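All protein chains but one are shown at their positions in the complex.
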Amino acid sequence: MEKLLDIQQLKVDFTKKVGEVTAIKDVTLHIQAGETVCIVGESGSGKTVTSKAIMRLIDYENGKISDGSIVLDGIDLTHLTNKKLRSIRGKKMAMIFQEPMAAFDPVFTIGSQIIETILEHKQSSKSEAKERALYLLKRVGISAAEIRFNQYPNELSGGMLQRAMIAMALACGPDLVIADEPTTALDVTIQAQILHLLQELKEEMGMSILLITHDMGVAAEMADRIIVMYAGRIVEHANVNDLFEMPHHPYTYGLLQSITTLDSDRSKELYSIKGSIPALSDLPNGCEFHPRCPYAAERCFIEAPPLVEVNNRQTACWHAEEIVDKHIREQSVVETKVKVPIQKDFLPSQSKHSSESLLEIQGLSKYYPIGKNVFSRNQSYIRAVDNVSFSIKKGETFGLVGESGSGKSTLGRVLLQLEKLTSGKVIFQGQDLSKLSSKALREKRKDMQLIYQDPYGSVNPRWRVGDIIGEPLQVHENSSNKEKQDRVQELLELVGLSKSDYDRYPHEFSGGQRQRIAIARAIALNPQFVLADEAVSALDVSVQAQIVNLLQNLQRKWELTYLFIGHGLNIVRHISDRIGVMYLGQLVEMASSEELFLHPAHHYTKGLIESIPIANPTLSRERITIQGEIPSPANPPTGCRFHTRCPAATARCREEQPIFREIHSGHWVACHDPA
Amino acid sequence: MKEMVNTEKVLRVPKWTLTKQKQPFSASKLFLYVAVIIVLFFIGCALFPKLIAPYSPTYMNTELILSKPSAAHLFGTDYFGRDVFSLVIYGSRDSLIICVASVLIGSIIGGIIGGFAGYMGGIVDVIFMRIIEILMTIPGILLALAIAAALGPSLLNIVLAVAASSIPAFARVMRGQMISIKKRQYIDASRSIGTPSWKIFIWHILPNSFSPLLVMGTIGLGTSILIGSGLSFLGLGIIKEIPDWGALLSQGRGYLTVGWWISTFPGLSITLFVLAINIIGDKLRDSFDPKTSSTR
Amino acid sequence: MAFANKILLKISSALVSILGSLILVFFIIYLLPGDPVLSMLDPATATPDMVESLRKELGLNQPLYVQFTEYFTNVLHGDFGQSLVNSEPVLPKILEHFPATLALTVVSAVLSVVIGITFGVLSAIYRNKWIDFIARLIGLFGISMPTFWSGILLILIFSIYLNWFPAMGSDGWETLVLPSLSLGFVGAGLIIRMVRNSMLEVINEQFIITLRAKGLSERVVMYRHALRNALIPAITIIGLNIGELMAGTVVIETVFSRQGIGRIVADAIMAKDLPVIQGVVFFSAIVYVIVNFLVDLSYAIIDPRVRRSH
Partner (left out) sequence: TSTNNSSAETNEKVEAQPKQGGELTYALATSPDSLDPHRSGLAVAVRAFRTIFDSLVVQESDNSIKPWLATEWTVSEDGKSYTFKLREDVTFHDGTPFNAEAVKYSFDRIIDPKTQARNSVALLRPYESSEVLDEYTIKINLSTPSSAFLSNLSQAMLGIVSPKAAEKFGDQFGRNPVGTGPYKFVSWTENADIVVEKNNEYQWGPSIVENKEVPYLDKITFKIIPEEATRIGSVQSGQVLAAETVPPQNIVSLKNDPKNQLLQVNTIGLPYTLFFNQRKEPWNDVRARKAVQLSVDVDAIVKTLYLNTYSRAWSPLTPGILGYDKSLEDRNSVDLDTANELLDELGYVKGKDGIRVKDGKPLTLNYVDGTPNREKRNDIAVIIQQQLKKIGIKVEINITKDIASVVQQNADYDLYGNSQVNSDPNALRAFYHTTTPQEEATIKRLGGGSNPELDELLEEGTVESDPAKRAEIYKKVQQKIIDEAWIIPIYVFPYTVAATKTVDGIKFDPLGYPLFNDVTIK
């Protein structure tokens, strides 16, 4: 078959203040017409650099192609002049980016930005261009395209913008579309829609897609071939089925193992590749993966393995064949081995929990006033949380899921009294928190702690790690410096950092390590309750697994109670005993983890679960995903709030709000006709 | 192909050493060093002028007025016959006092007002910002002029006048920063630990809202010398035995055609100092910004 | 609807600001030492009676609050009083001199904006190249050179040696060139800095990559897209700067012997001529408010997020 894109021995260097840094090297890959190729790998492995190198966008970031070649459709892009390059960018190849909101110029309308592309490359009149732009917007599934056309990026939702981004990329009918994590920033429901759209468009327009993702599930669903990158090199390259069936590189193997699936055994620890991806400035000698590799041998320390053909695929590992043999031999053994519970008391059983509830939420609401003006008296509100009640038992992990904007974080913040509640009660250890004096509340805070999503924003960048973790000690216990230091160092080791990190600053740590710092701070006072708001969402899969494991270990040790707010349903399922599903400020379903995923009663829950991409290319299925997007909480739909998107909505749903009722023991749902 | 492998190997070795070593010598580093040296030099001048200045700044050599820069008088002599170089050296003290003190006072008061308004929010914010707005409607130099005229000329009053005129700008910047810092997650995190508000303020909010204030301050240093010299231009300055740079500049302006050096050298000192402070300020801001200072 | 609300709110808050600034100035001036009456009389001939009667005539013997309320009732009736120094009515005096100051301010503002944005943008685009170096140097000289000094230098160069532009005066565009250059330079310094910084920030934004990926030329990317985004934060500085320009006229008008309210107010402050000072402050407050309004307006033009949000 004809190669649309052919990359040979690509090496990209960046000129930095400290000198030259090689971001990727020896990257050799090709894409054929009409093919979808996925690049996967942890954060920092060079995926984005590869894609930008193809577009030669690295020119603008002090980067240069120092070796190798990129040939697109017979044209060598490596040495093309800027002018010629411009005529190819956007026309023959186009890009879709991760953050749709950041990828549009905020001060121009969506329409004008699409037209701009068309006019740049095609000799067409403005009105023709507008026509085409409108057609594209409609084609990518944007309703009321004429209105959207004249709107500004901030007036569209993320999902909508990503569709518009796709429309813009397709404006000139490119042969190759490079999509760099096009769905990472989106909800699962929207992700499913966008991926579906991409598939559809690819077939319709006959283009090739280079899809970059770190989600193996997405790769499994989309890719024809998969390329695995690590530390700037390709470590494995195979057909999608081959790769999932039999990974030849220990890194690929690790990645696949790290995936939490919907049927993972909740009683066992999640698998994770130990350590983290090295910084470009101090890559290890030899095989870059050797410090994290369970198979590393002497040779790996010294000599980097080349990418070679093995079993109809390419792998860069000295031990590839060995590993494959071993796997085939040990497959069954491995399976059984991990299935055995590691520790006895690790089994999270209902019985283990005392039935005494630690936290009880009754009719909790939080409204944000909006649009108040001088002349009108009627006030409108964003109902971020609207009459939510549930309770969390001691030692339990309660998971909270729902699309973005459904009110999860707000609920958490109100619960911790970081914001005043509008109505309702939060009873913690038998006391109504909102009635406490501020001093008593501060005391109470010892027992309830918080871990946030953003590992970069949740620690004061100017403080040393020791001080950050020591802050709660300093506030609540007047212990001596020495005691404090001992305690902090103890905590550091507990969360998997080293004592010597005491004097370092947060920016010297990776995201996962920072999250560990945040956890150490949260548990410093031996709290009873920890709220983890998307605590792992921003992390790589393997790091996610490490953190989840850590949280579970801590829970076991200290009888912690968690409220775990999550994005990734797999992870929430794995960690939680019970799960609540929120939609537009309301709790729509609540059940134990297994029950919820096995027998989702609410159509929303069902849709959510079905939107999850499955990391198994053999299991391709027809998706029944939720259509549309979450409405604005400022004026939620009447009746059942979900009726606008519900496949089973009836007239009743439009009018009557369903009651939150128990359909089985412990399984609550707010739906007129539960599935 | 072989060659390439070789070069790669060669390249790899120094890369290791590079990261281990100090950063290589770059233009911006050079500027920073020069800037630091300049500032240190001026501070040195302000503290120990005797060690540097060749003559007494008040000695009037009536035989040698308006003489061109020469080996004996590096910056020439002024119309009193004083050595301009010595005057600049000695003048650095009051110049630095004026700019540093006024910026300090202005930024502290402005910072407190802005910080308080931004931190408290709500009605407090509205009221304080109204006051700032009122101050802003009166242009800075007018305010300085009125205050200098009201209080009479003295070093302290000049400082106060210049400080007062810079308060609104500092307050605004501080408020903006405060509002953005308030939303950071580590503030929430600290609150959820149970840290009392005032401690949060001192531990987390203040240090993190500093950098824009710092940048403003570096600009403010220059502006304050300028406002000070504007006051002496308008006749509201102070006549001291040893004039500050602004006053020197203002005094020498009538002699540009016959003795350009009288005002040029103090002028250059102002520029050089402001330049150096700005370079350092930029660097400081960068290093305050965890994003740009991060080595990872 | 919301727009009308906004305007009403703006106007009322502007009124509060103006009133506040008048009150503030009133009290500052009250603190000014010296007795305007004494400086109006000849030391050789004045008798205590004369001093008293003049003081009475000017209403300066009344308690502060009476003077204050009287002044404000008069202002509300459009009467800004008379100069204490030469009994000229204040309003016509200001109206006479304001156009010259306005012209100077506007031209220097335009100049500083043009210079500032041009160099700011070039400096950001060619970061760390020689042009960046030059632009930053210009900027630094702008913020570190006293206007009277640069003004005199300009006169020396362009009037005396080259004889291109007049050294003084306030009639004809030629007389505007040098003063607005030396005044605009200061603003330009600040704007260069500001634009450079925000340009650098914008250039690092994701959407710039998108634009490049679309195959747009660097020119379009920089000037059509990046600049417009970079201007949003820069506008605030530009707005504030215009207020400072008004103040800068105090010095510049003296150096270039221009007519204008800058000189009037400087003289008035020295002479403790309260009605004149008040009049000028009132005017500059109005200008400030108008400029602010224009800044808000240009925000709305440049930034659709402001336009559409409520």
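First chain written, first letter: the chains are A, B and C, and each begins at residue 1.
What we mean here is this: a contact is a pair of C-beta atoms (placed from the backbone, for glycine too) under 8 Å apart; a residue touches a chain by one contact, two chains touch by 3 or more.
All figures in this text were calculated on a predicted structure; none of them were measured in a lab.
Visitor: In the intact complex, which of the depicted chains does the undisplayed chain touch?
Guide: Across the whole assembly, the hidden chain touches B, C.
Visitor: Check the options C:170, C:229 or C:278 and report the residue that touches the missing chain.
Guide: Final answer for the missing-chain contact: C:170.
Visitor: Please pick, from B:204, B:253 or B:285, the residue that touches the omitted chain in the full complex.
Guide: Residue touching the absent chain, from the options given: B:253.
Visitor: From the list C:87, C:128 or C:204, which touches the chain that is not on show?
Guide: C:87
Visitor: Taking the entire complex into account, which one of B:149, B:169, B:219 or B:249 touches the absent chain?
Guide: From the options B:149, B:169, B:219 or B:249, the contact with the absent chain belongs to B:149.
Visitor: Kindly note down the residues of subunit B that lie in touch with the hidden chain.
Guide: 58, 60, 62, 65-66, 79-81, 149, 152-153, 234-241, 251, 253-259
Visitor: For subunit C, which residues touch the unseen chain?
Guide: Residues in contact with the chain left out: 33-35, 38-48, 50-51, 54, 85-88, 93, 96-97, 148, 152, 155-156, 159-160, 163, 166-170, 253-260, 263-264, 270-271.
By definition in this document, only the chains that are shown with their structure count from here on.
Visitor: Report the chain whose CA-based centre is farthest from the CA-based centre of subunit A.
Guide: Ranked by distance of C-alpha centres from subunit A, the top chain is C.
Visitor: In whole angstrom, what separates the CA-based centres of subunit B and subunit C?
Guide: Those two chain centres are 23 Å apart.
Visitor: With chain centres taken as the means of their Cα atoms, state the distance from subunit A to subunit C in Å.
Guide: About 51 Å separates the centre of subunit A from that of subunit C.
Visitor: Centroid from C-alpha atoms only, then distance subunit A to subunit B, rounded to Å. What do you get?
Guide: 45
Visitor: Please output the residues of subunit A touching subunit C within their complex, sorted ascending.
Guide: By the definition above, subunit A touches subunit C via 52, 55, 57, 60, 82, 85-91, 94-95, 97, 99, 102-109, 116-117, 120-121, 152, 154-155, 165, 168, 371, 373-375.
Visitor: Within their complex, state which residues of subunit C touch subunit B.
Guide: Against subunit B, subunit C makes touches at 13, 16-18, 20-21, 24-25, 28-29, 31-33, 128, 140-141, 143-149, 152-153, 156, 160, 190, 193, 240, 243-244, 246-248, 250-251, 254, 265-266, 269-270, 272, 277, 281, 284-285, 288-289.
Visitor: Once bound in the complex, which stretches of subunit C touch subunit A?
Guide: 2, 5, 8-9, 205-207, 209-218, 220, 225, 228-229, 232, 302-305, 308, 310
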